[in-house]
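Omission of a single protein chain aside, the complex is shown with its protein chains in their original locations.
Moving on to chain A:
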Amino acid sequence: MNKRMMVMAGLWLSLTNAMANPMTEGEEAILIKQAFPAMKFISTVDDNINFDLLIKDPLLVNLEKDLHGSPFLLASFVENHATQGGQVSQFTTGLLSASTLGLVPVVSNNDLTIYYRIRLQKNTISEFSYSKNFTDAGFLWAGPNQELTDEAKAWVESTVPMFLQDLRKDKKLKAMIDEYEYYFGGES
């Protein structure tokens, strides 16, 4: 009997919790449903590979590369930072490579991070970043290679849906759009 009562109490508790928190854990409400105002886009990512994907989304249909007067800016850029293990590997294989006059490749291990930054009047409103670890091998005499590998480019493209999902839930951007609507909403 006691066991049954405990089960019933547990069921009741979970039901009240579910009523108090209609969203499941980790889920946030979609706040932004309308398209962003005309916004300038700049990118340091090779060939602007994410621009074509971004502009297909209804939220970013007004994204343009040459919109010099807009107070809004979406910037995407990547950072490549060697991990601690990568630094050791780079150092030892670098020494080996230098002592063999560059015949042996330098092996590096980096955390590649892509940033999507939304700015208003040169002030960052929100920033979203996504990271992945990559191991690369390159020749010393080739110099530092700033270009992304094909694998890295594919990963950069895969971050676009994640960014668009996070973008829709951002409270600061919602407030920014609401202010835009207040002042310029009635204008075409």
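Just so we're on the same page, contacts are C-beta pairs under 8 Å (C-beta built on N, C-alpha and C of every residue); 3 or more make two chains touch, one makes a residue touch a chain; residues count from 1.
Note that contacts and distances are computed from a predicted model.
For the omitted chain of this complex, the UniProt record lists the protein as "Trypsin-like peptidase domain-containing protein", which is one of "Trypsin-like peptidase domain-containing protein", "AtzE family amidohydrolase", "ABC transporter permease" or "M48 family metallopeptidase". Of A:S99, A:T135, A:T149 or A:Q165, it is A:S99 that touches the chain left out of the display. Listed by residue number, the positions of chain A touching the unshown chain are 37-38, 40, 44, 64, 67-71, 77, 79, 81-82, 87, 90-91, 94-99, 120-123, 140, 144, 146, 176, 179-180, 182-184.
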